[in-house]
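Just one protein chain is left out here, and the rest sit where they should.
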Amino acid sequence: MTTEQPTGDRPVITVEGLSKTYIVRTRAEGGRNPLRRQRREVDAVSDVSFTIERGEMVGYIGPNGAGKSTTIKMITGILTPSAGRATVLGLTPTAERRHLARRIGVVFGNRSQLWFDLPLRDSFDLLHHLYRTDRHRHDHNVAEFVDRLDLGPLLDTPVRQLSLGQRMRGEVTAALLHDPALVVLDEPTIGLDVVSKYAVREFLREVNAERGTTVLLTTHDLDDIEQLCPRMMIIDHGRVLLDGPVADFKAEHGTERTVVVDLIEAGDPLEVAATTVVRVEGPRQWLRFDRRATTAAEVIAGVTALAPVRDLAIEEPDIEELIHRLYQERGAGR
Amino acid sequence: MWSAVLRLLWEVGKRSFRRATTYRLATLSGAFVNTVFGYIRAAVLIYVAARSGGVVRGFTGQDLATFAFLSQGFIAIVGAFRGLDLPKRIRSGDIEVDLYRPADLQLWELANWLGESTLQVLLRGVPPVVLGALAFDLRWPDPAWHWLVFGLSVIAATMVGFAVRFCSNLVAFWLLDIRGIDQMVTISVTFFAGLILPINLFPAWLESVARALPFASMIQLPVEIFLGRYTGWEMAWILGQQVLWAVALLLAGRMILGSATRRLVVQGG
Partner (left out) sequence: MTAQPSLVSDEFRLYRRLVAARIRSDWQYRTSFLLLMVSQSLIIVFELVALLFLIELVPQFGGWSRAQVVFLYAMATLPFSIGDVFISEVELLAYRYIRDGDFDVVLLRPTSALLQILALEFELRRAGKLLTPAIALAWSATNLDVDWTVGRIAALAVAVISGTAIYSGLWVIAGSIPFWAVASREATNAMTYGSQFANQYPLHIYPGWIRAIMGWALPLAFVAYVPAISLADAANPLDLPSWMAFTPPAVAVVIGLIARWVWRTGVAHYQSTGS
């Protein structure tokens, strides 16, 4: 039995001009009268458009309140858009909620879909009934995922006794048991230990590679993006700032590299041509340079000429910093 | 040092008051519920009085209608159904942080409680009575100084309400899940404070039992003061009963808290 895939070359997700405006009631500032409130309109998502094809793994990044979760809710049928359209697996999310629900899997980082007081295996079993999946197929999936995510010894443990990392592995399994064509994850690695993060990422990569499951991942954690998603979309203040391959982003915006030098003795900031010392901590200094102006080799040569060096390293552009700068640039432009 | 502690408790109470205002809609809908129940109870009790020749167990129809609305208004003020955060914090262990605070835990919780109760006088005490007065003929305290005694009675009632809940919640130190006990307390309060039926309509033997319990001090007694059931020294005695219960239960609470704290220390949480 194969997984159910959308027919033809239709994209898995098509979003056009998607917008969502909330009306927020807040207590008036400087509340002399604590009983009065103001109305405010908040554009959580503004005119967002993108297309995700079958088999893609896309990362959706943005700071808190940027509109990531709102976009996800509109895609999965929880929220109706204020404007624009979303088409997922050929279906209209809110109108065909139940139909769509059978074909997608969703993982929320901060909300559980497992049964808290029951053993993990009971949750899987209940989901089999909820999604009315084929018994053999379900058992096969359970066996395979449990093996891959090392959940075997945990199957009889009540979910409330699992660590966050263990629970998240359970959630990801639960989301995929019914062979969805699309899986959407909202901040799945938040708060996870390193081992679990790795396990979840590996698992998603395998599922995507072997089953062609499309993956849309919202995250704060840029490591998730680097490790997992060839394509990323950056959202801030409800607008998509960037949508494209991660590699291109780094190449275009990440022209800077940093040489981290451990001197034998602490000293004044080193003055090397075409570099800027961005940070000094005792004997360690960070020298930033633009790849277009000079090379790492030249910088290193310059450093060793000035002072005895114990150790050094070269840092690639930090996506986090790049994105941060992107926000600031775009913010300034607004 | 004392003034600093009192200042702190005042701030706690104020903050609690303000926090309760954010639940405006929920609070007002609670007031609506109370009013609805008030109307139904008043109607039934008026019928009972009418069929008993106008007076039943010392209450006229007017008295009973007033009782119905006033008792409903009292629910939120004395916290008949209010819970404390205490059991949750005890279960999670956060209680240890509370015990390190500069202000005593019981006083802290009391300040919180009173802050909320003060707001509820306005938001849930007044509406049922006002709305009840629109449709029914209610009795008001007379002479005017009865209002003062009534005010003191309300404060005492609120403290009894707190002390009862505080004591029963402390049991969480021993039994982690106290929902069952909590419910028992709520139900006892409901019945013996006069919320289902004014206790003077109970058969005589049960009425004596009810008056011997602290719950009567939460609703039945203050309302009787409002209705002018007592005069002069009788009133002082009734008020005194409420105060005695409040003090006794608060002291009991302190003792239980003390033994619970010792247990915490010994067992390391």
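A and B are the chain letters, set down in written order, and residue numbers restart from 1 in every chain.
In the analysis below, a contact is a pair of C-beta atoms (placed from the backbone, for glycine too) under 8 Å apart; a residue touches a chain by one contact, two chains touch by 3 or more.
Nothing here was measured: the structure is a model prediction, and the numbers come from that model.
Trainee: In the full complex, which of A:D179, A:D236 or A:E256 touches the chain missing from this view?
Mentor: From the options A:D179, A:D236 or A:E256, the contact with the absent chain belongs to A:D179.
Trainee: One chain isn't shown here. Among B:G30, B:P214 or B:G253, which residue touches it?
Mentor: Of all options in B:G30, B:P214 or B:G253, contact with the hidden chain holds for B:G30.
Trainee: By the contact criterion defined above, which parts of chain A meet the unshown chain? Give residue numbers in ascending order.
Mentor: Missing-chain contacts on chain A: residues 1, 4, 20, 22-23, 70, 73, 76-80, 94, 97-99, 101-102, 104, 106, 108, 111-113, 115-118, 122, 126, 129-134, 137, 178-179.
Trainee: What residues on chain B make contact with the chain left out of this view?
Mentor: On the side of chain B, residues 23, 25-27, 29-30, 32-33, 36-37, 39-40, 43-44, 47-48, 51-52, 56-57, 135, 177, 179-181, 183-184, 186-187, 190-191, 196-197, 201-203 touch the unshown chain.
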